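Yeah, one chain of the complex is gone here, protein chain that is, but the others are all in their spots.
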Amino acid sequence: MSEVFGIPTQALFGQLLIGLINGSFYALLSLGLAVIFGLLNIINFAHGAQYMMGAFCAWFLLNKLGLSYWWALLLAPLIVGATGVVIERLMLSRLYKLDHLYGFLLTFGLALMIQGLFRHEFGSTGLPYSIPSALEGGQNLGFMFLPNYRAWVIVSSLIVCLGTWFMIEKTKLGSYLRAATENRELVQAFGINTPRMITLTYGFGVALAAFAGVMAAPIYSVSPLMGADLIIVVFAVVVIGGMGSIMGSIVTGFVLGLAEGLTKVFYPEASNVVIFVIMAIVLMIKPAGLFGAEK
Amino acid sequence: MSSRLKLCVAAAFAVSAAGAQAQYSDNVIKIGVLNDQSGTYSDLAGPGSTVAARMAVEDFGAAKKGMKVEIVVADHQNKPEVGSSIARQWFDVDKVDVIVDVPTSSVALAVNQIAKEKNKVLLVSTGASVDLTGKACTPNTIHWTYDTWSLANGTGTAVVKTGGTTWFFLTADYAFGHSLEKETEAVVLKNGGKVLGRVRHPFPSSDFSSFLLQAQASKAKIIGLANAGADTISAIKQGAEFGIVKGGQQFAGLLVFLTDVHAIGLDKAQGLLLTESFYWDLNDQTRNFSRRFAKLHKGAMPTMGQVGVYSSVLHYLKAVEALKSDADGAKVVAKMKELPTDDVVFGKGLVRQDGRKIHPMYLFEVKKPSESKGEWDYYKLRSTIPADQAFRPEKEGGCPLVKG
Partner (left out) sequence: MNDPAGAPALSEIAIKPLKHVNGAAHRWVAFIVMVAFFALAPTFIYPVFLMKVMCFALFACAFNLLLGYVGLLSFGHAMFLGIAGYAAAYVAKEGLNIEAIRLGTIHIPLNIALPPFTPELAILTGVLAAAILGYVAGLLAIRRQGIYFAMITLALAQMVYFFCLQAPFTGGEDGIQAVPRGKLFGVIDLSDVKAMYATVFVIFIGGFLVIFRIIHSPFGQVMKAIRENEPRATSLGYDTDRYKLIAFVLSATLAGLAGATNALVFQLAALNAVHWTMSGEVVLMTLVGGLGTVFGPVVGVLAVLGMENYLAQLGAWVTIVQGAIFVICVLTFRRGIVGELARWIKKPL
């Protein structure tokens, strides 16, 4: 068996594949942040809490209404996205004339509230959520045992990410969005209802977080703090990518998942910090991030 | 901060009776339950420990004996700084005589120092650090329910003896995980087992797939989980996904509570080996006690940490009654060491000079869903570790209180 640095290549393949799975979550979350940031210029600190809400929503739909995982995949993003619309209308919309840091602080406060409420209601041990029966079991790929559900995570998140990219970069709706990102007033002058577009964009970004939450529910335990630390890692991903482009945030997400996966093999102790280290290096070489434009 | 005291009293439970003839400070024995009321450990300690303390006061019959006992509760949020502020304030301002429970080693160790400084009493139940009866031992502290050494020893010995000879460790990469791994490894080697490898995972981790693959590749019979709480739960759940147990390997949890198994569910936790000092379904006494407890606590069965609070409060009250005074913390603890312990949850036992409460420990295996007769029917007993072997020998701890 051939080896790379003392690790059999086959085991390495397995680890890379697993890195890609984590990368899917990073990509979905950083994509949502990028979409929101693009139009609202707000870094949505509540993103982690909304990811958690997606997972809880799936749990509720299953245990209270008897709706399966597949329904949750559709409904949870819609429900959580709707709460996002409410938040944007009631709160965020009042802050656009102020420094953007206020949006950051507001969403931070919201994150604390949401996480606190869920913790108060459900404790922090977490709730069980089973893998849907259609995706149980796994494939023996020879070099590793790949659970079907994990394969599904990669495929479906790739589809959602690319779909979002297509919608923003290749459709007319997307062109309005991009135009509004460049110059909000001008687009409004052309008779497009930008406030509504902004509201819906925030809702969409939040829905992406909730989608990631539903995807995560069967693998990680559904717990109030599941998004709290994750969001900081995603921030680092965003800083590395630079949020210059939609594709940039998708690619960065997947690539950093791979980088983290490799660290888990060669130096597992550092796997929690590797993304932050990469961030520091990128900042030294290219302060605007890999895909960001220096202003 | 006296209105804080009022708040405490408002949240508290008071057994009052007039005419105390003994010399209790301010005429009242005040018990402070200090634990995590809302975070990670709130299910395995939390409000359940308060319920247990209340039951102990009731069962002791404080009211009939003319002793006035009051219970106050606070949430230390697992932050040593918060915990030590509360402890200081309790001792200085609110005249609390004894603090019980205290999960999270960092908080327990901090309060341990303060209790000694103020000459009060600390009865640790859910806190795990074996240092409390080792180099950090004091004449004011008793470590009641379990510690990392007893868990490592119980699981390590029993598993190797029943055929689990090759091990792979999944270790949380911080002091607690390292010491759990080290202690278990020593026991495994001593009993003729072999350690095939280990991986240190960051703490906390949500994704264990990479580490599980490494464990799978090692072909070890037993995967030792030297971690706790959410990490253990995630590792076991994801282990089921990757077919670890189906592939013939078995998990050994080095710190798992009944509530953790409850959260994982039997379908994923089945086959898990673990050590505890209490399970509700051990005998008639424990069953009766636990049913009473469950009625008062949303139907949940008690964890070993919670029953430890019950047992420690009961014994504390006995010692205070014998002394007719709660003023001198060290004296009360000395009395507690002198009196043999006896209660429905742990049976007969004793408290050693180093502050270690001694009772048997049990190795359990988590049942298959088909074997379980209903909710909370989770464990089957694999073996009993007798009291004299269950804890670290007094001389090995390095506690200065132990003479000779």
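Chains here go by letter, A and B, matching the order in which they are written, and residues are numbered from 1 within each.
The rule is short, and it goes like this: a contact is a pair of C-beta atoms (placed from the backbone, for glycine too) under 8 Å apart; a residue touches a chain by one contact, two chains touch by 3 or more.
Remember, predicted model here, so these are calculated numbers, not experimental data.
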{"item": "Contact list for the unshown chain, restricted to visible chains", "value": "A, B"}
{"item": "Of B:A110, B:A269, B:M304 or B:V333, the one touching the omitted chain in the full complex", "value": "B:A110"}
{"item": "Among A:I131, A:A236, A:V255 or A:L290, residue touching the chain not depicted", "value": "A:A236"}
{"item": "Chain not shown: contacting residue from B:P80, B:G243 or B:G347", "value": "B:P80"}
{"item": "Chain A, residues in touch with the chain not shown (by the definition above)", "value": "37-38, 41-43, 91, 94-95, 97-102, 104-106, 108-117, 119-120, 181-182, 184, 229, 232-233, 235-236, 238-239, 269, 272-273, 276-277, 279-280, 283-284, 287-288"}
{"item": "Touch list for chain B against the chain that is not drawn", "value": "1, 3-4, 7-8, 11, 37-38, 42, 73-75, 77-82, 84-86, 88-89, 92-93, 104-106, 109-110, 113, 129, 131, 136, 173-176, 178, 202-203"}
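By our rule, only the chains that are shown with their structure count from here on.
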{"item": "Gap in Å, rounded to a whole number, between the CA centres of chain B and chain A", "value": "38"}
{"item": "Chain A partner contacts - residues on chain B that touch it in the complex", "value": "38-40, 42-43, 173, 199-202, 204-207, 209-211, 213-214, 216-217, 229-230, 233-234, 237-238, 241-243, 247, 259-260, 263-265, 268"}
{"item": "Chain A to chain B touching residues, read off their complex", "value": "11, 14-15, 18-19, 21-22, 119-120, 123-128, 131, 138, 144-145, 147, 149-150, 219-221, 223, 226, 229-230, 261, 264-265, 268-273"}
